[in-house]
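A single protein chain has been omitted; all remaining protein chains appear in their positions.
Labels A, B and C are assigned to the chains in the order they are written; within every chain, residues are numbered from 1.
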Amino acid sequence: MSDLADLTARMRAFTEERDWGRFHDLKSLTLALTGEVGEVAELVQWLPASAAVDVPDERLRERLGEELADVLLYLVRLADVAGVDLAAEAARKLTVNESRFPPGEHRGVAPERH
Amino acid sequence: MSDLADLTARMRAFTEERDWGRFHDLKSLTLALTGEVGEVAELVQWLPASAAVDVPDERLRERLGEELADVLLYLVRLADVAGVDLAAEAARKLTVNESRFPPGEHRGVAPERH
Amino acid sequence: MSDLADLTARMRAFTEERDWGRFHDLKSLTLALTGEVGEVAELVQWLPASAAVDVPDERLRERLGEELADVLLYLVRLADVAGVDLAAEAARKLTVNESRFPPGEHRGVAPERH
Partner (left out) sequence: MSDLADLTARMRAFTEERDWGRFHDLKSLTLALTGEVGEVAELVQWLPASAAVDVPDERLRERLGEELADVLLYLVRLADVAGVDLAAEAARKLTVNESRFPPGEHRGVAPERH
């Protein structure tokens, strides 16, 4: 089964079993997502630029794994509440980007936004 | 195939074909993730609390779909660079939360963090 | 003396006394700012919409005071490193907004961005 659909279903059940749906409006979930992205930022903010390009050490990778997981869990929950098919939208957006940034023209050039 | 693994592979190929790997260190990708979450925030910030709990109108849902897709694309890219198995970490974290917040005790009570 | 200029000078001295200037580049400080805004978000994310419009209780106000202070300290430090006169820029931007959003036309209407 699709892992995004699976996480979405599990997060919905998790929410309903605790009657937490009342807290899960678009604004509250976006704030929760902001909080988790802030925790990722705190993990990497003082890394030397050189360390930031290497694979992080094991301890940092573990902590990043936990925070990135929290970001994903709120993201799938927010998409579910918003009625957005996250997997389909991401695949579509990536296809758009592939044609919007032809490899030849943009090779090694910092993208404006992508 | 797992859709997260599929998106991760496509984002990696997208990056390599454009030689954009030089831009994709942990700090730069976390900043890109922050920028996309900021775009989600701008879409919902002035919604009346009542509207925020309903399914959004079609125009807002479309715009949310695009921004949430951007968040996911940078999230899978960041996890790939960090050497994190995002699907496995999210499933594991959700299992931890299920036992950490027993439905009975936490029913309808605003979670401290979940 | 201007309190923003005073905070800027104190943060610069604080940084130099600890030889932390090496950590205070534009990207690292923006990540630190993101982390602090994330802590503000975590404090308000589950507030009922009704509570969010009232003055917060004393405990929440104290915690908000600490996190908003952290946001300001990194903001003045980031502006200093960027060579931006924050007080002048904010006063100028507010003057622009005052003419961009004439009270008559925009009365009670959710602003697109302001």
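One rule holds in what follows: a contact is a pair of C-beta atoms (placed from the backbone, for glycine too) under 8 Å apart; a residue touches a chain by one contact, two chains touch by 3 or more.
Please read these numbers as outputs of a predicted model, since none were measured by experiment.
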Omitted chain's touching partners, listed by label: A, B, C
Listed residues B:Glu17, B:Glu42 or B:Glu98, member touching the removed chain: B:Glu42
Footprint left on chain A by the chain that the document does not show: 27-28, 30-31, 34, 42, 46, 49-50, 52, 110-111, 113
Chain B, residues in touch with the chain not shown (by the definition above): 23, 25, 28, 31-32, 34-39, 41-42, 44-46, 49
Positions on chain C where the hidden chain makes contact: 2-7, 10-11, 14, 17-20, 22-23, 25-28, 30, 33-35, 37, 40-41, 44-45, 47, 49, 52-53, 55-56, 61, 64-66, 68-73, 75, 78-79, 81-87, 89-94, 97-98, 101, 103, 106-108, 110-111, 114
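The rule is simple: only the chains that are shown with their structure count from here on.
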Per-residue overlap in chain B, given as positions that touch at least 2 other chains: 27-28, 30, 34, 49, 52, 110-111, 113
